[in-house]
Every structure is written in structure tokens, then in C-alpha cells.
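Only one protein chain is missing; all other protein chains are in place.
The first chain written gets the first letter, and so on, giving A and B; residue counts start at 1 in each chain.
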Amino acid sequence: MSAAVSVRRRKVPVGHYVRVTSGVVACLLFLFPVFWMVLTSFKMPRDIFTTPPTLFFTPTLETYISYMSRADIPYRMLNTVIVAFGSAFISIIAGSMAGYALARIRLRGAGMLGALILLSRGVPPIALAVPMFLVARSLGLTDKHITLILAYCTFLIPYVMWLMRGFFMALPKELEESAMIDGCTRFGAFFRIIVPISLPGILSTMIFSVILAWEELLFALVLTNRNASTIPVSIAGIAGDSVNGANWGALTAVGTLTVVPVVIFALLVQKWLIQGLADGATKG
Amino acid sequence: MKQTSTGKFSVSRRAVFAAGLSAVAAISILATGASYAQDALGTAEQPVEIRMIANEAFANQWQTNMVPEFNKVYPNIKVTIDGVPYAELLAKSLLDATGPAPTYDIIIADDPWIPQLASAGVLVDLKKDAAAWTSADYDWADFNAAPLAAGEWNGVQYGVPLRSNLLLMFTNKALYEKAGLPAPTPELTWEQFFQQAEKLVQDTNGDGKVDAWAVDTYFMRDALTPTIWQTILNSNGGALLDAGNKPTFNNEAGVKALQTHIDLLKYAPTGAVSHGFNESLQAFRQGQVASMFMWGSVFKGTAVDPSTTTLKPEQVGIQVMPVGSKSAGAHRGIWSGAINNKSENQQAAWALLQWLSSKEGEVWQSNALGVFPARKSTLATTPEHEWLKPVFAALQQGYDAAGEGQMWRPRHPKSDAVQQVLADETARAVAGQATPQEALQAAAEKIEKLLD
Partner (left out) sequence: MATVGRSRSRGAAKLADLTSRWAFMAPATIILLAMLAYPILYTIEISFSELDLATFTATEWVGWDNYIEVLNDARFWESLRITGIYLVLALPLQMILGFGIAFLINANWQGRGLVRALFIIPMVVAPVVAGGVWRMILDPLWGLANYVIGLAGFEPLDWLGNPSLAMLTVVIIDTWRWTPFVTLIATAALMSLPKDVFEAAEIDGANWWTMFWSITLPLLLPIIAATFVVRWLGAVKMFDIALAATNGGPGAATKVINLFIYEEAFRSLKFAESAAMAVIILVLTMVLTALFLRGSRKLEEMY
């Protein structure tokens, strides 16, 4: 994928191989529980908790089929996509702009405001869920995508703002000065100069935001019933099956299924990013 | 917590509302000349839509199997069931039910929740407000007393039992046989249980390592873990609270019961201290433990369904929990159906609850879905499934024991808060962070303050 980046510029030191190998080993260690999850999802429920644990078994797709054929799953999946990407998109725009203001614009009181926005994350989400529901109910907005999207924005925006502030602060100061001398407005300078050069940071923050919204449970539980309900609610339901016992085949299958779209998204972003790097849009 | 009761207000409001509704019903009976108000139950042109909030664990099963069956009788009532994970179901039900225009007509409440919902003033009095819509052959007296009482609070019947459940004793007969012990009977006492337990910790394949244990059940920090020692306490004639809601477990009997629960750990698998519902279930299904104190509802997945269990139906026994100094043990866990008094479709909602809890509905549900009934008449029938026969027998015995010894969680608007305190303190004692005396002392103090 990164073939365009020249590796043969100079002699590759031994340290490079050590670095790559240990990186891969670290990655494999972290992925082991994920591997175990995927493996479990192909087991029959009775084969999951054997002593000793089994690596070899007759794989079955039954859990996938029975879960996917449930009527609520397709729309829950769609809801999850809508809500995660919707809230990540809004948060990235609003949060990056605020982060830029904090990092690069001289503005009396903005620092204080920024700190307040960040500190709003100090409120335990459990305390916010119920009053948010009461507001949504009085506005007739329960069980709507937009409610969940805006609720997620409340925890994504402060994070995005603060992370992007960090990225913007590392940029050389001359960038927008020269742009503004060239007649760009402040917005022009931000969107045409700063955003492209900060793409690695913006996209990583975007991935992070999508993930946070993707797996959020508490607000989804309280604010939605059916129309806007997401996959994590369904997962919590299977895990909390108080009648038959948690079906770990189904849980690991859904766990696997929900990981796939996000990984594909991250892969696409990486590919795009590395291409961008090779094209010289950003510096590597 | 401070809660103000709106009981008085809501009663009068409910009465006015009910009077209005029955007037409407009476008028429509006159108008149509039929025995039922057909409009309230929907017509082909204008079906009635009702919504139900239920445990995610069975919402899907009901929506796909139960609703079509119900629609054979009432084709013009459309039913939508939304599942919510068990842990958040009560809070979510309360949040919705207390709004000015609630989404859900029917609330499916777990055993201790009826007092909490009723004290918020949101439930219909079924025997009074719904009396006009109750069919003449709906037999209230046929219900076993214990499950019906789960839907009652302060003398008012707010719910009917729709899915009944009991904490029972599961046995792995093969492991008993291997240990040279007779399969347990419902007469088994706690003394006998502990005498046998030592032999049931055994090496079944002869490799010199212990690979089967006597028992597994709830030990972890969980709201349901205290139900185990409560059942032991109850079967010894003790109770958690007296009639005035003062703790009565902080004494020798309470300590003994909790110590019995903790002693089970000696004969439980390694790591059982962190086992709860799911883990003990898996240990039993893998044939690693000879007995398990567990909810009866897991029986099918434990003894019958080959995709979830390694055991065969003939290997698995089910019976009441061991006999204490007073009686055998069981612990009630009933899902009751209740109706929101702000619902606009109360009659249709009651039609569904009534059908599902009727004699015919129960028989259908237990045969088609394997759900446990609450009626004496249903338990006296011969179930279509062979595996249900021993379950029915255990249930009938369990209901009698539970009804006799009041073996259920506290009946109080703060029931779950009490249960959480018990869970916290029991967990400390089970994990060895406190002695049973200390734990019960702390629990009694907190509960006394809580219910003051």
C-alpha cells in the first residue's frame, strides 16, 4: 500500500527490522482476544466453554444466520451507521473549528470557553441521560436519529476540539499568515491550508469519533425505543438474557459483525491517507 | 432516597378515568348490542395498535410466535413489542410510563417491580378498572397464590403472571451415580446435601486431577446473588423483613444462612467466587458440577437443546431447593404484565394480557414456547413436551413452598435499592472482605435507613 513511499532512499539499518517485527508482535498480542472472539463465533454454544479450551472444532455459521435473520437487525445496523457517522461528521467540523480557534486565533475568553467545553466532559454520562430524555420527550424527539446524533456530539465535540488543538499547535505559524497575506479570509485559510495539512490528525480523530459513537450504549438505551435503536442495545440485550443465559455464540458473532464496517472504514482512510502522503499533500 | 407518593391523587384520577371508560364501554355495548365494545378491540378497517415494553430476552420470541397466535383470536389488535436489556428495563419503563403520553400500553415487569411501578401511580387496577372487560370464565382463583401475588401490591392486583420462574435445584444424575450416591429427591435436606458434597468433588476420568465439583451457583457481586442465602434463610423459617419492613435477617439465623451460601464455595469449581448466572450455567452444562441452584427457565437449554448443552434430558434432574429446618426452598421470579393507566387502548391491552394468562393461553404458551405456567390447571395437564413433566412437578412444589414461606424479594417501592445493598454486602462476605456478621450488620443498617 505504501509502495509509493520510497524505502530505498538509503541503506535500511537493522534497527528498522527490529522495529517492524516488534510492531507486528505487539499488534498480534493485542489482536489475540479479537481472534478468540472470532473463533468463538463459529462454535456451537455447547463447545464454547469446554475444558480445556478447544482450537479445533466443526465450525458452524448457525449463530450468524440466526442472528442476522432477526427482523430488527438490518435497521439497527443502519441506525448505528447513520448515528455514528452523523455525529462524527458534525463533531469533526464543529470540534476542529473550535480547536483551531483555541490553538491559533487570539481571542479573549476563548481559552476559558474551551476549558469549559472540555470540562463539560467531567459530568458522568449517567447523570445526563435521564434529563436529556426528559427534554427530548417534551419536544417530541425521543426515538429520533437526530436526538441521538446531537447527544453523541456532546461527548465527541470536546474530545475532537482538544485533540485537534494539539495537532494545530504543532503546525508552523507561517502557514496561515502567508495565506492571509495572499488574500484568503480566515475561513479560507482554515479550510484550504490548515485542514489539508492536518488530515492525518483529522482523520484519526474522525475514526476515534466514529468508534465512540458506534459502541455507545447508555444514551442509545435511554433515548431510543425502536426507530433509532442501535446494535449495542441489542448486544446488551443478548448479554443480559436473564431467561436462557447469555448466548456467547451470538454475542461473539455480533461482536465480529460490528467490527467489520469500522475496520473497513479505517482501512480506506489509511489507504487514502498514505496515498495523500505519497502525493505530497502532507508531510510524512 | 426520598420519594413522595402520589398514590392518593392517582387513585382518584384513575377512578374517574375508569368510570369514564366503563361508561364509554357501556354505551358502546348498548350501541352495538354485542357483548364487547368492538371498536376498542379494533375493526378490520380500523385496527387498534398496542405497544409493549419487555425484556429483550423474550421480546423477539413473543413478537414472532406469540403475537400471530394472539391475532388468531383478536385479528384487529396490532401488537408491537420492544425489547430492552434486563438491567435497564425498570428505569426505562418508569421513564416512559410517567410521561404525559406514554409510548407503551403494556409493561412487562419483573417480580419485584410491581410495587415500584404502582407507587409511581401508572398502573391500572385490573380487578376493578378492567373488570368490565374481563371475560366471565377468566378464572382468578385458578392461579397459584405465589405467582399471582407478584402482580399485587397493597391489596390491588396490577399485574397477571405471564412468564413464571423459580429458583430451583438442578442435578446432574450421572455425576451423582459416579460418586456412588443416590439421585437427590425433593426431600433432600441441607445437611444431606453437604454430607454428599464432599464425595461429589471427584476425578471422573482417573487422571489424578479433580474435574467435577458438587455445586455451582451465584457467588459474584450481583443483585440476584442474595436470593441464594435468602432462600436458605426462608427454608429455615426466617425472613428478610418483617411486616413493618424492618430487617429481620441480622441475627444468628441470617448469619447461618449466609455462611451456608459461602460454604458452598468449598465444593464449587475453582474460580467459582466470580461465577454468576452465566458461568454456573456453563459449568453445569459442561457436566462439571453435580448440582446447581438456578432459575428453572434455563432447563430447556441445559437438558434438552443439544446445541447449547452436553447433557441429555435423562441426566438432568430438577427439584425444589434443599429442605431447611422448616420447608423446602424456592425463590419466585415472575414476569407480570401490567397496563399503563394513561394508555388509550386499555381494553385491547387487557385483551392481550387476559388471553396470554388464560387457561388456553398458558397451555398454548407452555407447549409452544416452553414457558412456565402459573395456573394450577395448567400444571395439572400433561405437557406435550416430555421434558416439561418433571419441571411442572417441581414448579408446583416450588410455588407451594414459595407461597408458604414468602420466598420472594421485598415487596416495596424501593425493592431494587434494598436488593442492591444486599448484593453489595453479600459480595463482601463471599469474597472474604467481611465476615457474615459484619456484612449483615452493615446491610441491616443501610436497609433500615433506606426504608425509614
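Everything below uses one rule, namely that a residue touches a chain if its C-beta (ideal position, glycine included) is under 8 Å from a C-beta of that chain, and two chains touch if they have at least 3 such contacts.
It should be emphasised that the depicted structure is a prediction, and the values quoted were computed from it without experimental measurement.
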| item | value |
| --- | --- |
| Partners of the unshown chain among those that are drawn | A, B |
| Residue of A:Met77, A:Ile193 or A:Ile235 in touch with the missing chain, whole complex considered | A:Ile235 |
| Identified contact with the non-displayed chain, of B:Ala59, B:Met220, B:Ile334 or B:Val371 | B:Met220 |
| Contact set of chain B toward the excluded chain (per top definition) | 1-4, 6, 10, 87-88, 90-91, 94-95, 98, 116, 119-122, 220-223, 269-274, 276, 279, 282-283, 286, 288, 413-414, 416-417, 420, 424, 427-428, 430-434 |
| In chain A, positions touching the absent partner | 1-3, 5, 7, 16, 19-20, 22-24, 26-27, 30-31, 33-34, 36-37, 40, 48-53, 90, 93-95, 97-98, 100-101, 105-107, 110, 113-115, 117-128, 130-132, 134-135, 150-151, 153-154, 157-159, 161-163, 165-167, 169-172, 185-187, 190, 197-198, 200-201, 203-205, 207-208, 211, 214-215, 217, 231-232, 235-236, 239, 246, 248, 251-252, 254-255, 258-259, 262-263, 266-267, 269-271, 273-274, 277, 282-284 |
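Just so it is clear, only the chains that are shown with their structure count from here on.
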| item | value |
| --- | --- |
| Whole-Å separation of chain centres (CA-atom averages), chain A against chain B | 39 |
| Residues on chain B engaged by chain A in the complex (per definition of touch) | 53, 55-60, 63-64, 80, 82-88, 92, 95-96, 99, 103, 163, 165, 211, 277-278, 281-283, 285-286, 288, 295, 297-298, 300-301, 306-310 |
| In the complex, chain A residues that touch chain B | 44-46, 48-51, 62, 70-72, 130, 133, 137, 142-143, 221-222, 225-226, 233-234, 236-247 |
